[in-house]
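Structure first, then comments.
With one protein chain withheld, the remaining protein chains of the complex are depicted in position.
Per-chain numbering from 1; labels A, B, C, D and E assigned in written order.
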Amino acid sequence: MKLIVAIIKPFKLDDVREALSALGVTGITVTDVKGFGRQKGQTEIYRGAEYQEHFVPKSKLEIAVPSDLADPVMEAIRLAANTGKIGDGKIFVLDVEQAMRIRTGETGDSAL
Amino acid sequence: MKLIVAIIKPFKLDDVREALSALGVTGITVTDVKGFGRQKGQTEIYRGAEYQEHFVPKSKLEIAVPSDLADPVMEAIRLAANTGKIGDGKIFVLDVEQAMRIRTGETGDSAL
Amino acid sequence: MKLIVAIIKPFKLDDVREALSALGVTGITVTDVKGFGRQKGQTEIYRGAEYQEHFVPKSKLEIAVPSDLADPVMEAIRLAANTGKIGDGKIFVLDVEQAMRIRTGETGDSAL
Amino acid sequence: MFRALKLSGVTRAPALLLPIVALSSPALAADAPPAPPAIDTGDTSWMLVSTALVLMMTIPGLALFYAGMVRRKNVLATLMQSFAICCIVTVVWMVAGYSLAFGTGTPYIGDLSRVLLNGIGAHIAKGADIGFTLGAGTPNAVTMTIPESVWMMFQMTFAIITPALIAGAFAERMKFSALCVFTILWSLLVYSPIAHWVWSPLGWVAGLGAIDFAGGTVVHINAGVAGLVTALVLGKRKGYGQDDLSPFNLTYAVIGASLLWVGWFGFNAGSAVGANGRAGMAMTTTQIATAAAGLGWMLAEWVRRGKPTVLGIISGAVGGLVAITPAAGFVLPGSALIIGVVAGVVCFWAATSLKHMLGYDDSLDAFGVHGIGGIIGALLTGVFAYGPLSATDANPGGISGSFAQFVSQAEAVGITIAWCAAASFILLKIVDLTIGLRVTADQEEEGLDMTLHGERIN
Amino acid sequence: MFRALKLSGVTRAPALLLPIVALSSPALAADAPPAPPAIDTGDTSWMLVSTALVLMMTIPGLALFYAGMVRRKNVLATLMQSFAICCIVTVVWMVAGYSLAFGTGTPYIGDLSRVLLNGIGAHIAKGADIGFTLGAGTPNAVTMTIPESVWMMFQMTFAIITPALIAGAFAERMKFSALCVFTILWSLLVYSPIAHWVWSPLGWVAGLGAIDFAGGTVVHINAGVAGLVTALVLGKRKGYGQDDLSPFNLTYAVIGASLLWVGWFGFNAGSAVGANGRAGMAMTTTQIATAAAGLGWMLAEWVRRGKPTVLGIISGAVGGLVAITPAAGFVLPGSALIIGVVAGVVCFWAATSLKHMLGYDDSLDAFGVHGIGGIIGALLTGVFAYGPLSATDANPGGISGSFAQFVSQAEAVGITIAWCAAASFILLKIVDLTIGLRVTADQEEEGLDMTLHGERIN
Partner (left out) sequence: MFRALKLSGVTRAPALLLPIVALSSPALAADAPPAPPAIDTGDTSWMLVSTALVLMMTIPGLALFYAGMVRRKNVLATLMQSFAICCIVTVVWMVAGYSLAFGTGTPYIGDLSRVLLNGIGAHIAKGADIGFTLGAGTPNAVTMTIPESVWMMFQMTFAIITPALIAGAFAERMKFSALCVFTILWSLLVYSPIAHWVWSPLGWVAGLGAIDFAGGTVVHINAGVAGLVTALVLGKRKGYGQDDLSPFNLTYAVIGASLLWVGWFGFNAGSAVGANGRAGMAMTTTQIATAAAGLGWMLAEWVRRGKPTVLGIISGAVGGLVAITPAAGFVLPGSALIIGVVAGVVCFWAATSLKHMLGYDDSLDAFGVHGIGGIIGALLTGVFAYGPLSATDANPGGISGSFAQFVSQAEAVGITIAWCAAASFILLKIVDLTIGLRVTADQEEEGLDMTLHGERIN
């Protein structure tokens, strides 16, 4: 099993979710995060005090999938989340040693 | 060392924390996340516009433990977080290559 | 490639970001998390009902780096985030199997 | 004879109405039926404003005060309770509540002469206006310098806030449909009768000699006791005493308490039913008691828990507002200071110790603050009332604190508690048996916002 | 002759002014020019308060009502719209708007006599004060018991809220610079003329016999229709009908709606221009219609969607406030109840069905609530008006509902819609062609808070 970690632009979340559903992915966990990268944040000014906001809001998706689905999932995310503009985000793939469904105690791929 | 990643129902957080403390786990990091899975979200209606909320609020726990504690920890989480109802969540186990305690610079299991 | 996961005190975020930038790290993803550890939370009292707050606010950083940068990055974080007081946090290192830049489709180290 | 009757009428009438009696007594003392009195634009202006202020106490004041103390998942549902009660009671009051409370009727209940506010606009006579006479045709009749529509509206806002206060006791677990039905029944069967007993010039509780300037019994003890009963009937919230039930955002509660404070000037100074010195004095004592109670609670907490809290100081302030309510126009500033300190400290004890000792879950302390605060105020009014403030030509001594007065106050408190507790209990049981009072465990867990209303804070 | 003229003047004058005419008619009926009338402190007090209440309707009331319905990224920008409109219209009104609306002038537009509020302080005569005469020097002149500065301020708050209401239609996508320019133009070219037509005693629409107690046409239909046109010209928000555009925090909307309700007492009861029985009656009908409409929407939603929502009940309440506005001083409580229920249910249908059928994106239902609610109210005023409430010595029958009155009301509605729609459309096109109306797609996506104002909620 693999854990796909994708950092995307927040407003692309629904597109990505749909693309993954179409692929048969049944579970996603999403976190609101702040990203620092090539895309720079903005300058905010409050009563003359400038704050360089280095971080931009992003959504982080974590998707555990059977190993063979890793590549199609990556591809689906790339297609759905791409705007061609800076700040589109990254996908990382990590190895998962074990998985368990809390409700049933099932483990392995069937836990996903 | 392993990193146990557990996605659970938010109101089970205290139960799980206690169960893990009882096991001797000394550190947990918790994130508020939104989950998409078998448990469907609800429909919200604002002035006649229906929004299908696909995500339900969940808590994500990350717990780094010495490898031998991985199984008992999984088991403890499963027992504490289980309600028997859909949406109870998942546990994933990842391998941790290295750990360090920032305060002391200790590494390895003693950093946990 | 490695994924460095660091849990630090929130007010150290800017220091760490600067230290990492200095090292040439170009991307960081930050999440607001709640930590349970040696540092205990506080007791909150609302109309006589005491709530033991077990969690303290922390920032979690995730930084994907080429493998050879893992050690210098850990060191930089340690130096920047250290206050010498309890609750300074942890650094974990995980292995990343694959990475992709969504905008370009680049993979591997050049995706970072 | 008429004078004598009048005099005793004054002594026993709800103190709320004293100054008006005084102002109009020359006219009333005449043998012939008095010409319809004209309104006073200054008094009418102040009462229009007071009405707006008291409405503001409920929405958004109380709505925010309560919503600021619940968990995130119940914030909107809690706001909904105050808002819906405001709408429901408006209609109930218009349909029958006002008539039952302020129609002349008998000592026990008003009449149906004002059902659907029939005749309420009759005071407009070709561009001029007639002042309202409460209890018209009876020897105790009280003539006002404001038109009836303004009196009816002012009283409506009291009728609105009372059931809205109860909601603090059952927050986070009551069914919305149950709330709607209970509000209608309670307003008609508990609020209107008690308002009549205490505030109608022929009401039997008024006749016992108890004084209540702005509603310590009718509003606060009444709501507090109904809240206690509801909390007991409903049972505790899931996770009470174990889970973290801490407030989502106390900012809302601070806004709410502040607007309650400001709006309470309409409640208390408005109960002078005119823009006069008595209104000024009522405003003065209200301000002082509130501040003193806020500080009282804060200091008690600082001593006992090591920290002064913002929830504490605002809770104390509300407790002080409650306690000064029955006393506002009868006491001197120094007495108000004492009433405030006592209310702050005792309400602190009620909400933080008594509640836990007795083990009920009055979520937002409707009883601990309104019930206890109201009782303190009602009783201390009997101790601290200072005669010259309510003296009139007809009653040159005014009403002064005395043991006898204290006993009268205690009687009125006891009657209110008894009727309110019994009637509320029965109504709750009826609602429980028919449509059910409490949400399911799952709904409670997921939160009322999503499960009852399909909405949430993002 | 003068009397006859006067009489017809009364029949046709904006009903808003009736009671004043009545009160002052003995003086006016004399042959010699009347001595400058004195002010009444009670009436002045109430109008000062009403002015504060109506200002509070816009800031923070409407600002919060709207900000509570947008997405997190646009909350501050939405607050900014109301606040900036408040500042801009204040200056516009002072420079020329008031003079154009309430200067005597012709039936079609005022004059320039009060440009920069020239002479507005003349009512202060060595410590005493002269009441204002609207349309001074004309046979229809209306004399008030308040000084001109107070009248001007009261009217200013109406001029402020009207364009601020429009903002609901273009929320989340209009350029701030465009908003500023559009507001200036619209205030001068749409609001001031229509206010003159309807509220000046010589206005030509007033002359048609339509009555509008507190601004159903001038304020609400006007704002609603302008909103509809803006929504159509601007086009839908990105992602409309697809993305989750759900509100960030309805708490703000509830605070806003509550303050609108409270402030509306100044709007409607203040339109009696005095602290009298008519103000009391207007407050009464306002309260009842609002509550009824809140419940109407809530119940309709409960039946149709299975859940009562807090956004629903507050939207209904605002719809009820709108609908009762033209009727407030003319109808009995029972009629107010009916107007409220109808408004609640029909606005529910407009905002949830009609909008989707027609496919425009009126983000926060400026048209669905204010346009539709205003039309309902204006028409039903012609049905339910109850003569005795507006009867005076000069016009002993008052204004009663009748088919003829209904037709007059419909005429006024039609005229307002036609002028407002056409003028708004042209102004929008001008702004679009010069500085552009809509933000870029990227700005819309990132949110107006950051991109237009460089700020955000943390």
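Throughout what follows, a contact is a pair of C-beta atoms (placed from the backbone, for glycine too) under 8 Å apart; a residue touches a chain by one contact, two chains touch by 3 or more.
None of the values given here were measured: they were computed from a predicted structure.
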Check: Omitted chain: which shown chains does it touch?
Finding: A, C, D, E
Notebook entry, point to check: Quick one: which of D:150, D:180, D:218 or D:283 touches the chain that's been left out?
Noted result: D:283
Next item on the list: With the missing chain put back, which residues of chain E would touch it? List them for me.
Entry: 39-46, 48-49, 51-52, 55-56, 59-60, 63-64, 67, 75-77, 79-80, 83-84, 86-88, 90-91, 94, 116-117, 120-121, 123-124, 126-130, 146-150, 152-153, 156, 176, 252, 255, 275, 452-455, 457-458
Item checked: Residue ranges of chain A at the interface with the undisplayed chain -> 44-49, 51, 53
Next item on the list: Touching the hidden chain in the full complex, which residues of chain D are there? Just list them.
Entry: 18-19, 22-23, 40-43, 45-46, 49, 53, 71-72, 246-251, 254-255, 257-259, 261-262, 265-266, 269, 274-281, 283-284, 287-288, 290-292, 294-295, 298, 305, 307-311, 313-314, 317, 332-334, 337, 386, 388-389, 391-393, 396
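Here is the rule we go by: only the chains that are shown with their structure count from here on.
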Check: Which chains are shared contacts of chain D and chain E?
Finding: B
Check: Taking each chain's centre as its mean C-alpha position, how far apart are chain B and chain E in Å?
Finding: 54
Check: chain A to chain C: how many Å between their CA centres?
Finding: 17
Notebook entry, point to check: At what distance in angstrom does the C-alpha mean of chain E lie from that of chain A?
Noted result: 48
Margin query: Where in chain B do residues touch two or more of the other chains?
Written below: 14, 31, 44-46, 94-95
Check: Of all residues in chain E, which are in touch with two or more distinct other chains?
Finding: 244, 246-247, 305, 307, 309, 311
Check: All pairs of touching chains?
Finding: A-B, A-C, A-E, B-C, B-D, B-E, C-D, D-E
